Every structure is written in C-alpha cells, then in structure tokens.
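Here the structure is laid out as structure tokens; the discussion comes afterwards.
Right after this comes chain A.
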Amino acid sequence: MNAPLIYALTGAALFVFGVTGLMLQAHLLRKILAFNVMGSGIFLVLVGLAQRTGIPDPVPQAMVLTGIVVAIAATALALALARQLLDQSGEMRLPEEEAGKDKLDV
Partner candidate 1 sequence: MFDPIPWLILSPLIWATLAFVQGPGRGGRLAVAGVALQLALAATLAQQIIAGGARVYAVGGWGAPLGIDLAADGLSAVMLLLTQAVALPLAFYARAYFAAHAAPLRYFWPLTGYLLAAMNALFLSADVFNIYVTLELLGLAAVGLVAVAGGAGPVSAAMRYLLATLLGSGAYLLGVALLYGVYGSVSLAALAPLIAADAPTAVSLAAALMLLGLMLKTALFPFHFWLPPAHGNAPAPVSALLSALVIKASFYLILRLWFDLFAPIASVTAAQFLGALGAGAVIWGSLLALRQTHLKMLVAYSTVAQVGYLFLIFPLATGAAAEVAASAWQGGALQAVAHGLAKAAMFAAAGAMIAATGRDEIAGLAGVATRLPLTLFTFVLAGMTIMGLPPSGGFSAKWLLLGAALASGQWWWIVVMLAGGLLSAAYVFKVLRQAFLPAEEAAHFKPLPRTLEWPAFLLALASLLLGLWASEMLNLLGAA
Partner candidate 2 sequence: MSLNETLPLLVLASSLLPGLIIFSLPEERHILRSLFNLAGATLKLLLIVYMLWGVLHGEEYVFRYTMLPGLDLLFVADALAMLFVTLSAALWFLTTLYAIGYLENSPHRSRFFGFFSLCVTATVGVAMAGNLFTFFIFYELLTLSTYPLVVHRGTEQAMRAGNVYLTYTLGGGALLLIGTVWLYGLAGQVEFTQGGVLAALGPEYAGQLQIVFFLLIAGLGVKAALVPLHGWLPQAMVAPAPVSALLHAVAVVKAGAFGIMRVVYEVYGVEFAHALSLLLPLAVAASVTIIWGSLRALFQDDLKRRLAFSTISQVSYIALGVALFGPVGTIGGVVHLVHQGIMKITLFFCAGNYAETLGIHKISEMDGVGRRMPWTTVAFTVGAFGMIGVPPLAGFISKWYLGLGALEAQMPWVLAVLLASSLLNAAYFLPILHRAWFRPRTETWPEEHIPMQKGRETAWLLLAPPLITAAATVLAGLFAASAISPLDWAKLIAAREYLRWVP
C-alpha cells in the first residue's frame, strides 16, 4: 500500500458517496454537490491507479484537467437549471408527479 493507492481507494469511496448522494438527496443543490464529489472521486482513482508504481503520469493528469473543466461546465449548467426551477416552482427539487406518470394505474 502506497500513497497513490490510498488516494485511489479514497477516490473509490468518494465515488460511492457521490453516487449515493446523487440518487438519494432530494435538494438539487445537494445533488450538484454530490456530483462534484463523485467527479473528484473518479479523478483520484484515475490518477491514483495510474501512479500506483510511484511514477507521475502526465497523461491521466491531463485527463483530470479536462475532467475538472467539464465538471465546472456541468455544474454551472445544472445551477442555472436549478435556479430556473426555483423561480418557476419555488422549489429547488424535482417535482415528483412526473415520475408518478410512469405508473400504469394513473
């Protein structure tokens, strides 16, 4: 067990936290936080695993840079949508009834 592997394992745990939060939290702001935690976890796994021999690897590092930019882009768009929803429905959560349409007895 070396430092990169510790971070890879931490990343795995963060991914799990993020996914759980993304699925279970109702508030959109928290979903967005959870998405970012999930993303950070993935990045740690990517770099941690690649550098498990202790040698820095610029390729996954460059990929993570790309990933961070994509994450901020998604975060901003998600926040913009969440705000629209807040302005229109007064709530920062997804309405339930649309999921309810997915039932035969409606």
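Candidate entries met the following condition: all candidates are chains of the complex that A comes from, given by their letters.
We adopt the following convention: a contact is a pair of C-beta atoms (placed from the backbone, for glycine too) under 8 Å apart; a residue touches a chain by one contact, two chains touch by 3 or more; residues count from 1.
Here the structure is a predicted model, which is why all the values come from computation and not from measurement.
Participant: For chain A, which of 1 or 2 is the touching one in this complex?
Facilitator: Answer for chain A among the listed options: 1.
Participant: List the residues on chain A that touch candidate 1 in their complex, please.
Facilitator: Going through chain A, the ones touching candidate 1 are 8, 15, 18-19, 22-23, 28, 31, 35, 38-39, 41-43, 45-46, 49-50, 52, 59-60, 63, 66-67, 70, 73-74, 77-78, 81-82, 84-85, 88-89, 94-95, 98-99, 101-102, 104, 106.
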